[in-house]
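The complex is shown incomplete by one protein chain, all other protein chains being positioned as in the whole.
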Amino acid sequence: MKETIGFIGTGNMGSPMAMRLLKAGYKLKVYNRTKSKLGTLIERGAEAVERPADAAEPGGIVITMLADDAALREVTFEADGLLKSLGPGNVHISMSTISPDTSREMAVKHHEVSADYLAATVSGRPEVAAEGKLGIYLSGEKAAKERVMAILHELGRNVANCGEDPGAANVVKLAANFMLFSAVEAFAEALAFAEKQKLDRTSVMNMLCDNLFDCPVYRNYGKLLAAQDYERPAFKLKLAFKDLKLAIQTSESAEAPMRLAESLHNRMLSLIATGKGDCDFSAIGRGAAEEAGLVHS
Amino acid sequence: MKETIGFIGTGNMGSPMAMRLLKAGYKLKVYNRTKSKLGTLIERGAEAVERPADAAEPGGIVITMLADDAALREVTFEADGLLKSLGPGNVHISMSTISPDTSREMAVKHHEVSADYLAATVSGRPEVAAEGKLGIYLSGEKAAKERVMAILHELGRNVANCGEDPGAANVVKLAANFMLFSAVEAFAEALAFAEKQKLDRTSVMNMLCDNLFDCPVYRNYGKLLAAQDYERPAFKLKLAFKDLKLAIQTSESAEAPMRLAESLHNRMLSLIATGKGDCDFSAIGRGAAEEAGLVHS
Amino acid sequence: MKETIGFIGTGNMGSPMAMRLLKAGYKLKVYNRTKSKLGTLIERGAEAVERPADAAEPGGIVITMLADDAALREVTFEADGLLKSLGPGNVHISMSTISPDTSREMAVKHHEVSADYLAATVSGRPEVAAEGKLGIYLSGEKAAKERVMAILHELGRNVANCGEDPGAANVVKLAANFMLFSAVEAFAEALAFAEKQKLDRTSVMNMLCDNLFDCPVYRNYGKLLAAQDYERPAFKLKLAFKDLKLAIQTSESAEAPMRLAESLHNRMLSLIATGKGDCDFSAIGRGAAEEAGLVHS
Partner (left out) sequence: MKETIGFIGTGNMGSPMAMRLLKAGYKLKVYNRTKSKLGTLIERGAEAVERPADAAEPGGIVITMLADDAALREVTFEADGLLKSLGPGNVHISMSTISPDTSREMAVKHHEVSADYLAATVSGRPEVAAEGKLGIYLSGEKAAKERVMAILHELGRNVANCGEDPGAANVVKLAANFMLFSAVEAFAEALAFAEKQKLDRTSVMNMLCDNLFDCPVYRNYGKLLAAQDYERPAFKLKLAFKDLKLAIQTSESAEAPMRLAESLHNRMLSLIATGKGDCDFSAIGRGAAEEAGLVHS
């Protein structure tokens, strides 16, 4: 009989993650600002709670998977917030893409009430979450990390230990996203270049993946880019832009300039300004194509 | 008993490629502007010739592996140049990284004398060439491509057919290099960012490769970047810059803007201006680190 | 006998502006977080007050000249803040470089207590402020603008009417700073380029000013750039970076990409990361020179 876990934030990513835990035999107390998103989870046996504070059992584990720093702050610090009910033995696993400095501040506030805060950030799209094959970056206190490891292994195929600094997993996640966006931008430009030289986008994409870039990131996004297929968003451009801004803001406080991030800022903001914010972020490829004078239906 | 092949250009890359053909049982007539570079090949049985024109047997195959467009033009068109001795049945396999337009012009001139011109560009470092495991992009006339396939399979593990346009293999090669440089730049920035947040470069590098970027390009360059080890150049920065300029120049004639290429132009030129042109091109990582105020011994 | 004006924020720029008003015959009630900065003004007859709220006379005018959005919010909204004592007839002239959205929000809050809020942003260095020769951009309600015009004409040679939108003057100020930074960056690159071609920086600077760029911005910064003289900061790089970030943040909410701003972001952040944040912002010129391999003592 497995323990009860609090789960706060059941959106695009949180929902399949919570479902995965239910299937693995955990009991869940779930909270979401918009209650209607809890339906399927309740059908599968999760218990809905009214306030974030109610998600935590004494000494238990709570997972948060929220949109941004502000949402996490609200859920944690508001009057009925999670921190109200945390104390010795509680562990808060924060899986949202947020800034490292927010994680560090969170850790301090949790320690003040003798609870633990871990950052456990994830790479992967919703369908990957549903299969329990996310990549997970984990940081925070050692004992707390060991305690939650079995749970994280239900969610991810690979849990990378980023050390004791509670913000470290957030740093790695921002770096990973930045590299992902850069790879898609470069691939998009390369395909526009090849098309303007009258080569076939799909052939070139395949050749580049076969020879040098033989990994899922390039293969998956390469297909979308070759086909100029951006209308089924798994990771919306406007959310990717939010993550990019978080990386840039962190690069400011870290005093570590990232020139490709600045270039991507222009690309994404232009796409948003011209109405493509709700496309998949790989619509970067449309930007590169239009800039080259290519028009696709 | 295998046929005799002409081989012009026995530098860093050409030398191990020619050696590979000798080991596979081909006879070679070799030419190099600087004769001293022919030593090892002659010891292994290659015949040195005095003029590019002498490298070609009637109806035979000649490979060129030269530094740039200008070197190929000279070797091909000069008074004693290769084109002088080419005629029906000859195939010139041009393996240098040159502009697609030069390949297209070459093809026309070769057809005027009833010879064939193929572009067969390669991805891979000298040690990869020595093992016959290059990635090869091949373009040009169908019959000629079929004729040379066995020879190319001695050099590469993978021969990608880019179609009939003689410039196509050059387009793909320029695109591949551009994507490689972009990936290294992004990785370099990510590691400087992580280090400024007090994370360990090697750990972060490994985590990123394990989760999202699990392919040799990221693993190999990731090691160099994590260790800031740029002093054993397999692909010199100043030669990478030459290739980048070729990509930009082709993007101009193709009217296909490549904003990351323009950003890389600044990075590489700055490194050259500050004395790092003879480092490996992954010294991009030193640029990113210095810009972030990181100083490594 | 002129009226009494509240003046909050007597730093680098605020101090000479307040002094200018004293000399013009206005009475001042001055407030500054750090009291020690009030000394000279008190000697010249200004009255120091203990709380921001005390700076406003019933129905009177209050000027704020603060570091950033956060400082203005605090001074305005805190328990003893300015807003507490404002009511019908009061006009708050906000002269800080802040975001247009903060101005718009401020205007709403002021109208709720029947007071007026004007944005009156300024171009010019401290010595220009002392001479009453600032350039001023003014926006907000018509009647209020007319009421304060005489005061603003003590501070500036030129008061430009930006219309009724309270944020408009902030937009123009951010645009002006952005154009200033861009002009300095371009000039810096041009001089590094010329020096690397063995031309004399000062001669080239003068020729460019004489022919095409004959206005004070280019002449003044051209002198600093030619001499590589950045150690007497009139506008510190780290403050300029704050303004640049404000412009970028506003460009995000306006969905108006500014690619040169993104490029400047890299330049300034690199200079800050390498220890030049307290130089004058024209140290951009040092960045361009070092990038070109030029070392100046």
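Residue numbering begins at 1 within each chain, and the chains themselves are lettered A, B and C in the order written.
Please note the rule applied: a contact is a pair of C-beta atoms (placed from the backbone, for glycine too) under 8 Å apart; a residue touches a chain by one contact, two chains touch by 3 or more.
Worth saying up front: this structure is predicted, and the values here are computed from it rather than measured.
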item: Given C:A144, C:C162 or C:M268, the one touching the chain that is not displayed; value: C:C162
item: Options C:L41, C:L72 or C:V204, residue touching the unrepresented chain; value: C:V204
item: Missing-chain contacts mapped onto chain B; value: 245, 248, 251-252, 255-259, 262-263, 265-266, 269-270, 272-273
item: Sites on chain A contacted by the missing partner chain, in the whole complex; value: 196, 270, 273-275, 290-293
item: Contacts of chain C with the absent chain, listed as residue ranges; value: 100, 123, 135, 137, 158, 160, 162-163, 165, 167-168, 171-172, 174-176, 178-180, 182-183, 185-187, 189-200, 203-204, 206-208, 210-218, 247, 250-251, 254-261, 263, 266-267, 291-293
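Convention: only the chains that are shown with their structure count from here on.
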item: Chain ID, smallest distance between chain and overall C-alpha centroids; value: A
item: Separation of chain A from chain B, taking each centre as the mean of its C-alpha atoms, in whole Å; value: 38
item: Mean-CA-position distance for chain C and chain B (Å); value: 53
item: Distance between chain centroids, defined by C-alpha means - chain A, chain C (Å); value: 39
item: Where chain B touches two or more other chains at once, by residue number; value: 196, 291-293
